[in-house]
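Only a single protein chain was left out; the remaining protein chains are all shown in position.
So, chain A:
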């Protein structure tokens, strides 16, 4: 028995611990010692994995700063507010790609967040059982399509459609409305900021939907049943029970979608028009940070040019960081309010 003890399942050892002799007790402490070593090893392993992420992140920041040092020295803070992007005279400024990145992401989120939440609520609260699987699978398939496919589809199918049917309509109707008319001015190119925003909306929709659906279905049925028992409508249950209970998860999904929208490269490059200009109209061509880098990196021969592109990368990194930090603060506030 002594010899086999070490190899027996822990539960067995625990069961028999009551009837241990003195000799067996010392054996037991040996076994526990062994288990403790295993535990320490496991802890070190997981901690190491976590620290690796920090090291990689740190490495990325250091190399971005290192690579963009020349451009930072040459342009300084003006880089952030200059519109010029001229490889001939080597004058670079980031405001138009920053503007494009933010505006396309805003358009994407304005469209995708409500639609995504409605789909998720429909799937969890209202959808007949037999439809749940097909719709769920369709949404996950949308997430699986590579971004280059969205880009090609956007260029060949979606942009001509917008150019022929949607944009002329926007220009002729909304274009004449005082105040917002400027947003819908200019010739219908088909591609541009709005097209990029719409493509991004389609691309981030599955992220928001799947995550929201998963957290919605994790709401304990007893909570909903209680609410229904009090006479709540489906809308009231969704609004006052499901959404408050799951808001951390929902915001997580929205942030994941926003992260993708901010950094998306190939699909945007195809449909945004790649012009380093800020136009009042969202039908006009523009550019984003990642599209600029993807388009120009191979050809950036001069070191200032390369350095400016790396600096753009650093700016995107900072923007993403600010967005995530903002999301955290928002969550903390929400939690504090609930606690009070």
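In this text, contacts are C-beta pairs under 8 Å (C-beta built on N, C-alpha and C of every residue); 3 or more make two chains touch, one makes a residue touch a chain; residues count from 1.
To be clear about the criterion, contacts and distances are computed from a predicted model.
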item	value
Options "Molybdopterin-dependent oxidoreductase", "Ferredoxin-like protein", "Phosphocarrier protein" or "Phosphate-binding protein PstS": UniProt name of the undisplayed chain	"Phosphate-binding protein PstS"
Contact with the hidden chain (one of A:42, A:66, A:156 or A:240)	A:156
Full-complex contact with the absent chain, from A:169, A:185, A:232 or A:300	A:300
Touching the absent chain when the full complex is considered, from A:274, A:290 or A:307	A:274
Chain A residues touching the omitted chain (full complex)	84-89, 155-156, 159-160, 163, 187, 189-192, 269-270, 273-276, 285, 287, 291, 295-296, 298-301
